[in-house]
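Missing here: one protein chain of the complex. Every other protein chain is in place.
Going in written order, the chains are labelled A, B and C, and every chain counts its residues from 1.
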Amino acid sequence: MTVIDVVMLAVAVLGGASAILVVVSRNVVHAALYLVVALISVAGTFLLLGAEFLAWTQVLVYVGAVIVLILFGLMLTRAPLGPMPQDNDHTRLAAALSVALFGFLAVLIMQAFGDTALPLSVTPTAAIGEILYVHWAFPFMVLGFFLTVALVGAIVLARREEGEGPEPLFDAEMDSERPTPAPTDVSTTPGVTSPSQEIRT
Amino acid sequence: MPATLPQIGLLKGLALTLKTMLKPATTAQYPHVKPALPPRSRGVIALMEENCTVCMLCARECPDWCIYIDSHKEVVPPKDEGARARTRNVLDRFAIDFALCMYCGICIEVCPFDALFWSPEFEYSTYSIRELTHEKEQLRAWMDTVPAPPELEVGAELPKEIADGLAAARKAAEQASAAVTAAADAAPAAAKEGAGPTATAVEEDIHVEVQIDQAVFDQLIAEGKTERVARAKAKAAYVRAEKARIRAERESGQ
Amino acid sequence: MTESLLALDNVWLALLLKVAAIVGFFLVAPLVIGYIEHKGLAHMQARLGPMEAAFHGIGQLPADGIKFIQKEDIIPANADKWVFSLAPGVALVPAMVILAVIPLGPGLWAEDLDTGVFFALAVSSVSVIGILMAAWSSASKYSLMGGIRAAAQLIAYELPLVLGAAAVVLQAGTMSLVGIVEAQNDFRILGVVPMWFVLPQALGFLLFFVASLAELSRPPFDMPIADSELIFGHMTEYTGLRYAFFMLAEYAGIVVLSALAVVLFLGGWYPLPGVGLPSFDVLFLPGEVVAALAGFAVTMGKIVALAFVMIWFRATFPRLREDQLQRISWLAFIPLAILNIVVVAVFKVVA
Partner (left out) sequence: MTDTLLRPGSGMLPGGPGEGMLVEVRGEGELRTQDMNLNIGPQHPATHGVLRVVIDLDGEKIVRATPVIGYMHRGFEKLAEARDYRQIIALVNRHDWLSAFCNELGVALAVERMMELEVPDRAEWIRVLMAEWNRVLNHLMFVGSFGLELGAITPVFFAFREREDIQGLMESATGGRLHFTYTRVGGLKEDLPRGFLAASAKMTRNVRVRNSEYRDLLEGNEIFKARTRKVGILPPDVALDYGVSGPTLHATGIAEDARVTEPYCRYDKVNVHVPVGATGDSYDRFQILLARIDASLDIIDQVLDNIPPGPVNVKLPKIVKAPEGEIYVRTENPLGQGGYYLVSDGKKNPWRLKMRTPSFNNISAMSYLLKDQLLSDMIAILGSVFFVVGDVDR
């Protein structure tokens, strides 16, 4: 066993353990935090396999954005501290499904590669770029299009009704819109100037 | 409101903070540099023990009863043979609890015998609230730090005592000058000239910028006086000397 | 890829030295920035700032550190203890990790990654998890509000930050931070005038700098910790050393993001556009080391200059409101950043 193998094993155990903890944890925020560990372990695996770019993408997108969104959502709901009762009884079904999926993938991978040891090589970023934007350009664009559609849909759904929106940020016309106050007559005492209607600036 | 370019306000603010940064700071480095407090500063209450007659006015007028006075009566033997023996009050204890005091100054105002004074001294904080009750020895010691009251603003009516004193002096001067005029028949003009400044010198107040007489200050420090006392005395010495000098100058000028 | 100065034959020794150097820099640089903030802020406010701890208060921050160590470490009774304790570490570590890829001088880097920019941005986005952990586990409403604001703000400003950096990557043609510095040195406007990327990428630089202010929750984008309404947001319940860790993370963040801005836009260790570093032998020092030291000084100078601007903003500006922050990001910064990328791409293809 080389050093790489040992590290690989450690990362795999860490990732697997935290993945299990994600599903068995009774506290949603803890589950999300275990998910962070699981995702970072996946990134570590990618790194050990030489897919540097993929690893950092994993961190940037999943840890930096997806988890933050999940936590953000949890905090907007009540985000209770301490354990919570499970709110559904589909755990057995979920367990069966995931075991089936795992088995299916495992068989598939074994079928594809068997016992052959692949040489460990660092994938250059340029190669990834070429594959994405040259060989698979069309599917990539279709995917991008779908995501954009989803984004637009989300904006439409979230958009407020007309007039309900908040005030514009830097309102240029605000000065001219200011109403002039009704003149107040207080200059009854002699020797007193009547107060101006404008603030001297 | 004049039309401004958008975002120019942000730049104006930045310019101001940068300008301030390049100017010297206004912070006073307190323990290293002592503040120059005006003479009226209500720092601490000092007691002129000798003047106190234990009339208890201060203790009664104090809004939060922070003045403690104990006394006993003493019989003074009669001065003259056959006269009745007199009693007088002797001050045993005069303490002010500065933890309670709200520095209103009513005690000083009501004191009919000028026994209480404000002093700008302020460095008497303690670690324990109990130590803030200061006894008469300490209060008497603070008398050394009481500065002379400031001169009043132009147009102010002088206090009764000073006004009376001035009037008396003027009267004396006039009498003297009259005497001189009467006596020196031979040279009346010269005598009048001599009397003129004497009469005005009393009225004329000589204003002197207060400074410290360094020599006196050093000497007092060497004698083991506290810094504040030394400074106050050195200031007084300077003012005296300076006023004497100006007076001499004016006289020699005439 | 260029070789690092510390590329020794012994891998483990090199690793040890690198880790030691990074940790050392990580502990010292934030103190320098903190001291500059103390004094700069004070003088902008017509004050003197710390004066008593050593010469002109230089010892103030170490003294504060000692004070923090002595303080009682309070964990609120209702807090989630584990998450609460781990949060400062999670906020702190990313800043330290990023330092590994930042070149501070010729040959002065721990690791020259092929995907340096990408790595730095990816790891910097992790620190928000620490803030969210702190916010949630404190069991305080103020902390929770701060956490929600922090999350929303960091999501909004992550995009302009990444897009601003992406435009530089596009222009330089490399993701390696060392490569970007070298590319800036080789860059010529119209093929003649040497210039760093700050000029052709002025918009990108502005976006990157402002977005990093927002990422760091520095004024005027300090809504998540707004002390006058949320009482320091996620840090409300923290005391002692854990609080000090958050502060250290903030100042380390200033160092790291300033350093990134220096590397991406301000020519890294080059003193002037088109001017190299001295690399002759001085006394017993070989030219290579002289150049590295001079480069380090130049980089630090630039970092301090950027940090000074951040401090300057803090002294001058009130803070924006949360909805204003969001609107600025989504309606102005992100479209501008995309536009910037398009323009750069067009130029790249045409040139």
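Everything that follows uses one rule, which is that a contact is a pair of C-beta atoms (placed from the backbone, for glycine too) under 8 Å apart; a residue touches a chain by one contact, two chains touch by 3 or more.
From a predicted model like this one, the values you see are computed outputs, not experimental measurements.
Among the residues B:Glu50, B:Asp92, B:Glu131 or B:Glu151, only B:Glu151 touches the chain that is left out of the figure. Touching the missing chain, out of B:Thr26, B:Thr87 or B:Thr126, is residue B:Thr26. Touch with the chain that is not drawn comes from one residue among C:Asp73, C:Asp227 or C:Glu288, which is C:Asp227. Touch with the hidden chain on the side of subunit B covers residues 4, 6-10, 12-13, 15-17, 20, 26, 37-42, 61, 63, 102-106, 109, 118, 150-157, 207.
Mapped onto subunit C, the interface with the missing chain covers residues 41, 44-47, 141-142, 145, 219-220, 222-223, 226-229, 231, 314-324.
Quick note on the criterion: only the chains that are shown with their structure count from here on.
Computed from the mean C-alpha positions, the centre of subunit A lies at a distance of 73 Å from the centre of subunit B. If each chain is reduced to the centroid of its CA atoms, subunit A and subunit C end up 22 Å from each other. Separation between the centroids of subunit B and subunit C, computed from CA atoms only, is 59 Å.
Subunit B meets subunit C in the complex at residues 10, 13-14, 16-18, 20-21, 23, 25-27, 29. Within the complex formed with subunit C, the subunit A residues making contact are 27, 29-30, 33, 36, 52-53, 56-57, 59-60, 63-65, 67-69, 71-72, 74-76, 79, 81-82, 124-125, 166, 169. Residues 40, 42-48, 51, 312-313, 315-317 of subunit C are the ones that touch subunit B when the two sit in their complex.
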